[in-house]
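Please read the structure below before turning to the comments.
For this view, one protein chain was removed and the others were kept in their places.
Entry: chain A
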Amino acid sequence: MDLNIRRKSTKTRVTGSLIESYPHDLQMYKLPPLENISLQEFESLALERVTLLRSLATSTTLKGFRIYSEEWVEYIIGELRSQGLKYYAKLCEKSACGTTEADLQARRKDHIAHFILRLAYCRTEELRRWFIARELELFKMRFATMRGDAVESFFKINNLCYTNISDEEKSEIMHFLRESTPYPNLDNMKFYKVKFYEVLDLVKSRRVYLSCGFAYIPHKDFISVLAAQYRTQLKQSLAIACHHLGEIEQDERLVTLLKGLHQSYSGADYSSVKAVVPIESLDSLSVKSFPLCMRQLHEQLRLSHHLKHGGRLQYGLFLKGIGVTLEDSLRFWREEFTRIMELDKFEKQYAYNVRYNYGKEGSKKNYSPFSCLKIINTTVGPGDCHGCPYRHCDISNLKNRLQGYGFNSQAITEIIDMTKKGHFQVACSKYFDAVHHTDLGIGINHPNQYFEESQKIVKGEVKVEVKKEVKSTAVKMEAIDQIEEMDFDEVM
């Protein structure tokens, strides 16, 4: 098996010992591996890296840890150890430049596995986004755990030379640096001047001083520059890999493995449905089987006969996902909107959007309903009432709403507690239990999954003993672990 098919072999072949190829735990993956490996190793390396990337995602989403926090890293390392991936645990825990055989072997596996996954994840835009986001998290996490001397040698190995600004320049802008750089003791730090677009994550969150298009960063923020370079490089490489897919897919032994790699745990996207749900039943369904985010949109629509764009998109796609037909959807929105506007205006300005959601207009793409992660990470502005109620509501408003629904105070407290801790999906699960008078603790990843789980109970397909059944909780959690939404962008 020669991985070199990806690239015309103009690069000099990496020969010599492993120590020359892999001088450092952390690498930028600039050159593809050139050695021959067995099919078996190919497969296990691929699966192991998917496990690694997956544990990064789980730590953020299902566990709800703040990204790059100590608990977040701890969970991942623990997970790696329990899965028997000691070499990844080692690479993630303390990146350095040791020279033992174990060090070198770990780096070699890391290198090869990364390139195998490029092949598996280059085929669609969505896959690429997911892969880049996870690989970047991994890169940043590993950089953050590096010791000072290891950082220095990393810079040296990768030819990253930057000169710091002079002391005069620094003292001139010291006042602004103090205001805008979120670190203590700036006096002893060296500052570097880079273009603002090299450190977008710092710009985005206003953690850097900007002047005339330049960002002034201290040494420790260099990870932003590196990550941005790495992101660009990865993006380009994936695009190139995608062009060469045809060549790789001639080898049938690899096709099934590469294609199936992500699907093996990504779950349904709810873009096609079998059941048909009549719109007359929406009022009662919204109470019985809608998650709070959708119930809230439904009620808002009934109340004000209007939703802003974000709300129409989120709710419209959800309705499509539960089985409301295009014709019914048009009727539903028309009936509400025409109470406050002329029919003509609705047909001209809004009907298009409804048909668009069903893939009948514009790019004619059959859009999938939004997952929890997409909804949680959505931007919500003035006048909007979409988004995730646990994320985008003031606690007092949320509480009032829940009280208005007549939940008992214990249930409300549980939901509010989880919300306060930032465990939005867990709060949603508590809401589920409160509505259905159960204690299932289902992991909620998708509003449409919520709906389906609820319908199973309502229709009696799933027998539930009302309240207290510890066993089923554990089992359920595991099953849900398997469902993970693709559309999980980088958290910056």
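We take it that a residue touches a chain if its C-beta (ideal position, glycine included) is under 8 Å from a C-beta of that chain, and two chains touch if they have at least 3 such contacts; residues count from 1.
In this section, contacts and distances are computed from a predicted model.
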Name under which UniProt lists the unshown chain, selected from "Trm112p-domain-containing protein", "Semaphorin 3A", "DNA-directed RNA polymerase III subunit RPC8" or "DNA primase": "DNA primase"
Would you indicate which residue among A:246, A:382 or A:460 is in contact with the undisplayed chain? A:382
Among the options A:124, A:205 or A:403, the absent chain makes contact with A:205
Contact partner of the left-out chain, one of A:393, A:427 or A:442: A:393
For a quick check of understanding: of A:29, A:155 or A:214, which residue touches the chain that isn't displayed? A:214
So that we can see where the missing chain sits, which residues of chain A does it touch? 176, 178-180, 182, 196-197, 200-201, 203-206, 209-214, 296, 348-349, 379-387, 389, 392-394, 396-398
